[in-house]
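One protein chain is absent from this view; the other protein chains keep their places.
Right after this comes subunit A.
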Amino acid sequence: MPVDTKRVRGPEVSQSPSLFLGRPVAVLPSSGPRADGRQRDQVDVRPVFVRCGLVSQAKGSAYIEAGNTKLMCCVYGPRETERKDETDMKCGRLTTDMRFAPFSCPERGSWIQGSQDKDFSLMLHESLQPAVCLHKYPRSQIEVNVMVLENSGSVLAHAITCASLALADAGIEMYDLVLGCSIRQDGASYVVDPSYMEENYSSSASSENQGGLTVAFLPSLNQISGLQSDGEMTEEILTAGVRTCIEGCYKLYPVIQQALAKAVRKAAPPPSES
């Protein structure tokens, strides 16, 4: 466990007060409507607010809000790479970094990247790499930094969407936008785009088929660039879940395209009078 010697963080053994709750954590029902009014067993994603071009210093940036999940992404590059490997001579390198603000989750996290953050960064990298035309940027490095401001569920899926939007805003050549969608399987029913409560506190009604799945999808090419699942599911449920996530991505596509077009139009110079 790396120790942070630069910041004074308070007592070592501090704990979140939610551990001392007298009553047990409310168990979410596994049937009936969801807490925020959406439907289960249907591709009901949260309405999404996206904007590009927030950070003036970055080459490209994007901000996404879905329900209470808020995250922003900045893209820097293409820049000259420091390491001169033979592989860098032929195509560029994409580095991704995903961080959680310590106040983003209900329990306070730390600023040092834990193994979970590194895992998310790796997943983000694997999801974005097939979409970016790295062969057009030899000897360069493109940096993608995602910062999660508030984690209210489905954070990886939205990070993937935000990062691909920021890459497009930066003018990096891509084969297609990458969209992310996630699903939580709870017994026989599933919920698309789960909130934090739905992700972590599942109903213990059935012990089978409890798991989560995140898919990164390229809509026009019909390719899956990222897939991650955990929990326990049968293969049929997994396959059905992947299909549902793909549908969720198709639902999100027009919104993202519109946001991108708006940003480009705003940045373009006004048409000349003559």
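In this section, a contact is a pair of C-beta atoms (placed from the backbone, for glycine too) under 8 Å apart; a residue touches a chain by one contact, two chains touch by 3 or more; residues count from 1.
Methods note: contacts and distances are computed from a predicted model.
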item: Chain left out of the displayed complex - its UniProt protein name, from "Aldehyde dehydrogenase domain-containing protein", "Dihydropyrimidinase like 2b", "Exosome component 7" or "COI1, F-box"; value: "Exosome component 7"
item: Residue among A:Thr81, A:Ser182 or A:Gln228 that touches the chain left out of view; value: A:Gln228
item: Omitted-chain contact residue, chosen from A:Ser110, A:Gln129, A:Ser189 or A:Gln257; value: A:Gln129
item: Among A:Asp44, A:Asp97, A:Asp119 or A:Glu199, the residue in touch with the chain that has been omitted; value: A:Asp119
item: Missing-chain contacts mapped onto subunit A; value: 15, 19, 115-116, 118-119, 122, 126, 129-131, 207-208, 210-211, 213, 218, 221-235, 238-239, 242-243, 246
